[in-house]
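With one protein chain removed, the remaining protein chains of the complex are shown where they sit.
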Amino acid sequence: MYFRWQKTGCVLLLLLLMAGLAGCQKIQPQPQANDNQGVAYPMAITDDAGRVVTLDKQPLRIVSLSPSHTEVLFALGLGDRIVGVTTYCDYPEEALDKPKIGGFSTPSVEKIIEARPDMVLAGDMHQQAVTALEAVNIKVLVFSPNTMEEIFSTITAIGRAAGEQQTTQNLVGSLQQRVSGVAAKIAQAQGPKPRVFYEVWHEPLMSASQNTLIGELITLSGGENIIGASADLYPMINEEIILDKNPDIMMHSYGHGDNENPTVEQILNRPGWQHLNFVQNKKVVGLEANLVNRYGPRSVDALELVAQAVHPELFN
Amino acid sequence: MIVDVLGVTCGYGSSTVLSDATLQVSKGEFLGIVGPNGSGKSTLLKAMSRVLPPLHGRILLQEEDIYKMRPARAARHLAVVPQEAGLDFPFTVEAVVMMGRIPHLKRFQREGPQDREIVCEALRRTNTLDLAQRLVTELSGGEKQRVLIARALAQEPQVLFLDEPTSFLDLNYQIEIMELLNKLRFEEGLTAVMVVHDLNLASQYCDNLLVLKEGKIFTAGRPAQVLTEELIKEVYGCEVKVEQRHPGGRPMLFIQPLIHRPNTTHYRVHVVGGGGSCGLLFHYLQEQGWEVSAGVINIGDSDWQEAKRQGFSVVEAAPFSEIGLEEDRLNRQAMLKADYTILPPIPFGSGNLPNLKAVLEMAERGAPVIVIDEGSIAERDYTGGEASQIYKKLLQSQVHLVESAEQAMAVMEREADGVEQ
Partner (left out) sequence: MQHKKPISIIIGLLALSLIILMLIGIGIGAVWIPPAEVLSLINGHLNGSSSSYSGQMQSHDIIIWSIRFPRVLLGAMVGVCLSVAGAIFQGLFRNPMADPYVIGVSSGAALGAVAAILLLGSLGLKYSYSIPAFAFVCAVLTILLVYSLARTGGKVPVMTLLLAGIAVNSFLSALQSLAMFYSGDQMHQVVFWLLGGFSSRGWEYIWMFMPYAVIGTAIAFLYTRELNGMLIGEEQAQHLGIDVERVKVMLLIAAALLIGASVSVSGLIGFVGLIIPHVVRLIIGPDHRVLLPMVALTGAVFMVGADIIARTVIAPEELPVGVVTALIGGPFFIYLLRGQKSSLYK
């Protein structure tokens, strides 16, 4: 055999080396502490993806890639500056009149470019779009809060980026007050914590773990989530767990799509569930999906609703 | 010596297919490698054509070890014409032959006018020039083979290796290829080493033959020296007749089927058949070209059908009936006319007992009778013993007693020999 290992071996090695070296080139910069509390531009902001973005001037044209961000922008009084939203942005009503730049997971980069935004707010599933927008020097901030605290800091960050310190502080302040109010009431609760089962979806049976937003709301409301902490945020569960833990309250969300939501009747009549506490006491509570699945000021509304459901006796 | 094979042993894995082969090929020689299947012919050729490196030994082309040569260099000196075309893709003939120039071209070198000239020459010498633009997939077997030879020629080799190039070809193509190789040898000084299956073909065209048996070289030499009846018997395990047109000339092998005597003597034979036992005998008789009559056989009987088919004259009886007086008379008449009467191991019932009695009478009269006694008469006797008695009497009289149709034929041939001399 006259096979020249040397030559081809060298070529291979060279290729791999080249690849390896090049692969290490672009390293993410480390997140920096955000000391600049003032409203001076240019402003450096660190987003949830650890990216440091510098805004040269106050953003007057803002595009939102997520209904949650849209709600926050409107709540901060920045509705006028919005030049692009997704087709799913429906709250508040004024959002429906805004120009559309695509769906939730499929934003159109071209449409975003055409809107000439100074700032784009994205979620953590928009990585493709973020990369593309960065390539054409459009400022993108990625926010994906999962807890109440993170929601507040996100609203604060967005407000700061937009240059509206005062409005932001007011909004966040009032939201925090309401949260404290709920906490105070819950502190008066007596007796064992009610066991709560939150159903995300019925086929397959999916619930939410403690590490999700709704999970946190349940905890803040003094309830005990029968799922607890789990690595999977929205685990598919076996019916047996429900029968085993015998929850006192069941919550679910409606509004996914008209014909698919189970009615309370249907839930109460599910085979094998007759002896469960919440079926016996008819304690099935529905929550509007958008309150639970989105983050924003309305998350506090959600908290209040959940608290009332868990401890109705404290909220008369 | 242009090619030297020195102590070459080849094998695959743990099995050795060729052991310790040593031979030399002279320039301009036409060497034929022959031997039974599995004797290592193809392996030897593969080793010599730089395809299968030997486990031991060396192969030299003009003093140089071919396995130490770079592939392209080797391909400039030796070329291989394979057994099967492998021409499954619709290249043109010219494109295929042009591939023979690959060993002469450097990586980026395009084919030049000289290459085209050489290809043209190769096509011309193999008589395929007018096929140049045809697709190889459309060619006949002979044409494909010639194209492969043309491609090999385009390599401008000194030695041509051919692996059974004619095995799948019609007779006319076989001769055509061999004649072409002859021409190339004498006109170009090409050396050819060919594995060949057909011994007669090899004998007629090769200078020397190398005979392989069970992975070893059995012998080598000119066809006249090598192809003897003894060698064929020892290497191939069968009998043939070898003849030479003139003394010391190229031998021709003649296959010897069982019936192989030229029928100089013409016999008339009467077969007392019936019951389906005469098929083979009829066949042998037919091959000999002798005149055959049969009787008395019932119409519809399988022996009757066979006799009729062969065109023998048959003394017939009606189906499933007894033999009548008239038929019996005709039967005896036929026996008297014949040189031999043969009684195969037919079953006897009351219906055809007259046949047996007629044969006994012939034998007692002294007419030549051959009785084929296979199995016991008792098993064939459906007459309750009467047939057996007559049969025993028959055997005691002067008859040729044999055990098979072949032996019956042998008896008649021996006597024919006697007649001839």
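Should a chain be cited, it is by its letter among A and B, assigned in written order, with residues numbered from 1 in that chain.
FYI, a contact is a pair of C-beta atoms (placed from the backbone, for glycine too) under 8 Å apart; a residue touches a chain by one contact, two chains touch by 3 or more.
Because the structure is predicted, anything quoted here is derived from the model rather than measured.
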| item | value |
| --- | --- |
| Touch criterion as defined above, residue of B:V3, B:A74, B:A122 or B:A334 at the omitted chain | B:A74 |
| Residue among B:V17, B:I59 or B:L87 touching the omitted chain | B:L87 |
| Which residue of A:D80, A:E110 or A:E313 touches the chain not shown here | A:E110 |
| Positions on subunit A contacted by the hidden chain, ascending | 1-4, 8, 11-12, 15-16, 18-28, 50, 102-103, 105-106, 108-111, 113-116, 124-125, 127-129, 131-132, 135-136 |
| Residue numbers in subunit B that touch the chain omitted from display | 49-51, 71-76, 79-80, 82, 86-92, 95-96, 99-100, 102-103, 105, 107, 133, 135, 155 |
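Keep this in mind: only the chains that are shown with their structure count from here on.
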| item | value |
| --- | --- |
| Cα-centroid distance, subunit A relative to subunit B, in whole angstrom | 88 |
